[in-house]
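Every protein chain of the complex appears in place save one, which is left out.
Right, chain A next:
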């Protein structure tokens, strides 16, 4: 009896191991794992019909996302309907911040299925060199599944091939692909410009603002006028977040953007320089009078005046947005950061954020770029279903995909009337980023949380959508422009004698457009030794920048400033800046010729 039992057990174990091995090997060898056995056996008669596709989850590693976990809501619903895929988003901003998540994923040898890079910097180059990204030209992947990209963004693909693929391979495609047109690519608002609570600013009699420092007394008066938010919390001018900081403190750098300077020159990745968009001026960020140092000083003064949110150092971007939504903030560096406050109800009352420029401003603007920007979409080399990931990316580079990714499927937020897009009642209520409930047929949830959380773009949205002849951006649709302006908009237009911020900047010659540059050559990478120095210096600069803002008094501020500069220089800051400047010179030459 016992023997029988034993042999039975042995047999069972063998069977178990055997089936496990079989399962493993079939998983590895099956050339088309996407066709699930169920769907093919259930309907053997119709051989021509495409079998229902197996649901897969795409791991999206996004270095731009501010959301971590499974994509939910209407965008998840749209992807499920169209491709039967789910997105699992891994956000490096939220998981450790900086490059920690990227490094641990690199060390693990797998960057996920869909990878989004914040810039074509050394991380992108390392990932390619280490074989972590899939070559799209292999196995006809691009030819078979990338039709829209080939048609709508051929130059962006070409650039990636020449610059990063050694002329033969394509590892990714840049964002914000636009047409070949001169001038600013923004239509109504720029990325960086100071937006204030317009209603409060008007109540103060619109005092004149000459320099960036002049905002402080105005903001102080605004705070006195509006000491509490809607929910009774104290108001602040500046509420910042540290989770986007790279080589320097992002919220401080924003002041450079308002003067027409940006980290990097549009060709080389950023270092410790601020480069003018359209002149040959370069500032080291630690220069005595650089916009970065002025920015730190401004925040320090603001903190002494009680204008800086003490939570800035401990909160992340999402929490700052919630404060904006509640009305706790009075200032925005970015035209999009105040979207959460500018609801239709508030704007109808005349309340809301709008551009309040300073006389020294020269706002940074990107020209249209057919080669695409630095935020790259790529596919991980370990992706199990690269063709299906490719399909999703490709779809985003189609007019239909871009509309859905931004505004949802037709009939939800927008519909076509006489061939032109028009907002539905739901759209009127939910735009730009309100927590408006979405009907269950579109996936439920609320509008804002259901938005595409990958947080990268494909086309420049001010570009014309060939499907209907209007730009992609809903604020530029013929139907939207024809609408009566809100009270806020009316007040602003009357005061500024311009219809939009971009019009105001252009009219007053306060815009600095950075032209797109394309050489067909990769940029010069710094040595490993320098990269390591850059990392050490960056961490000193970031740490001290925050400390400076919260310094106790003038003496403390100066002492910390000295410490920051001597430490950064001691660790090799000057060498990096020299290197950056050399590279910028090359770009300046190219700018002249283009």
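Note that in this section contacts are C-beta pairs under 8 Å (C-beta built on N, C-alpha and C of every residue); 3 or more make two chains touch, one makes a residue touch a chain; residues count from 1.
Basically, contacts and distances are computed from a predicted model.
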item	value
Undisplayed chain, where the name is taken from the UniProt record, one of "Aspartyl/glutamyl-tRNA(Asn/Gln) amidotransferase subunit B", "Cysteine desulfurase", "Sugar ABC transporter permease" or "histidine kinase"	"Sugar ABC transporter permease"
Touching residue (missing chain; options A:151, A:279, A:532 or A:559)	A:532
Absent-chain contact - pick from A:54, A:126, A:467 or A:525	A:126
Options A:104, A:151 or A:210, residue touching the unrepresented chain	A:104
Touch with the omitted chain, as defined above, among A:64, A:116, A:242 or A:329	A:242
For chain A, residues in touch with the removed chain	96, 98-100, 103-104, 106-107, 109, 126-127, 129-130, 132, 233-234, 242, 306, 309-311, 313-314, 528, 531-532, 535-536, 539, 542-543, 545-547, 550, 566-567, 570-571
